[in-house]
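The structure under discussion is supplied below as structure tokens; questions concerning it will follow.
Here the complex is missing one protein chain, while the rest keep their positions.
Our next item is chain A:
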Amino acid sequence: MTRASVFGGFLAAGLGALAGPASAQSVDVVHYWTSKSESRTINILADAYKAKGGRWIDSAVANFDEAVAVANSRIAGGTPPSAILMNPGSTLDEMTEAGYMRDLGDIAEREGWSKVVPPFVLEKMTSNDQIVAVPLGLHGANWLWYSKKIFEEAKVAPPRTWPEFLEVADKIKAAGYVPLAVGGENWQINYIMSSILSGLGGPDFYQKLYVEHDPAAAASPVVAEGFETLRKLQAYVDEGSVGRSWNETTGLLVTDRAAMQFIGDYVKGEFSAAGKVAGTDYGCVLAPGTEGMYQVYTDLMTITAVDDPDVVKGQDLLVAAVLDPTVEVDMSRSKGSTPGRSDVVSEGLDPCARLGSESLAGARKVFSGPYETLSSDQMGQVTDLVGQFWTDRSMTAEDAATRFAAIFP
């Protein structure tokens, strides 16, 4: 046996293993749900898919950006995944426009999705007039989480406006606690900035600035006022904030060292992992001034355009698995989100989840969160600016506001 033939044998064996036995229905899912509660949630879906007789190929990637990059490389390379976990927004729109996504319109019509999926969610599943995705769940963005213990000790109530927030923070500081838990990563600072601008400007301003990208709104005095408020918040932050991740930051609330944090409701996973109960150990209110609105991020399972009829069958089965009412409820329980179907019963919700689902049912105006309404490039520029403003204390609110306006031409 020559060396070449040995090598050839190995090569053939390797290729054989790669091709594998052709299963009737399989689905190759690119996703980024890798934290504890996230992987638990994606496994609920995977198990349901397997129970329906399909084969689940898990292509987990560390974070959202990389997942999108991997998926796009695979599409460009001619081996597209069957489905990608994504959020609606400019990235998905670009991919749909390029013909990368599959139009699920016929299934939607056949199964009457418009009757079971609320219009807001259906709109998020739609890109370039095509339905290209099914909803996994919805997360609220404009939340303020607080430690009940510290609030009781400092004898304060959750603030309802930004001036009130500053008063409350002063009292908490006087009681010897860190008023505001924030990790000094730019996106975390920008998360607060979005809440400030939403709270100071109200729903109409949010619509104009974040949804319509109106230059007049971006140049309005609200923005400068927002930066001034953000500057004031720096007095309430602890020394170790620089570069701290959001979940390490939540640890300050879990251990009752810091009083408040602005973050999405996925934070509940961190609290529950530490054995803390919503309404007893920690409380939730909408961010100061944002009582009238609920900002939402929608997790979508987007379906790619493929030619292979076997893969298409696998995708059909995945769509059915995601929309299965039991799976929808189980997934949102596991992840602390609200189900994407309006006809499923979700009993035993905690007070925070109840507020979220009431909002979606029409209690207040529902918007997409800033990360979905701004393009990732625009959001990146805003994040850079806010991060720079936070670290460079010599930058005035007026300067920052001028540069903010320049991002919205």
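One rule holds for everything that comes next: contacts are C-beta pairs under 8 Å (C-beta built on N, C-alpha and C of every residue); 3 or more make two chains touch, one makes a residue touch a chain; residues count from 1.
Definition applied: contacts and distances are computed from a predicted model.
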{"item": "Identity of the absent chain, which is to be given by its UniProt protein name, from \"Sugar ABC transporter permease\", \"MaoC-like domain-containing protein\", \"Electron transfer flavoprotein subunit alpha\" or \"Nitrate reductase gamma subunit\"", "value": "\"Sugar ABC transporter permease\""}
{"item": "Selected from A:Gly105, A:Pro158, A:Gly184 or A:Gly251 as touching the chain missing from the view", "value": "A:Gly184"}
{"item": "Among A:Gly78, A:Gly176 or A:Gly243, the residue in touch with the chain that has been omitted", "value": "A:Gly243"}
{"item": "Residue of A:Thr41, A:Ser59, A:Thr91 or A:Thr338 touching the missing chain in the full complex", "value": "A:Thr91"}
{"item": "Interface with the unshown chain - residue positions in chain A", "value": "3-4, 65-66, 68-69, 72, 90-91, 94-95, 98, 184-186, 238-240, 242-243, 375-377, 380, 384, 387-392"}
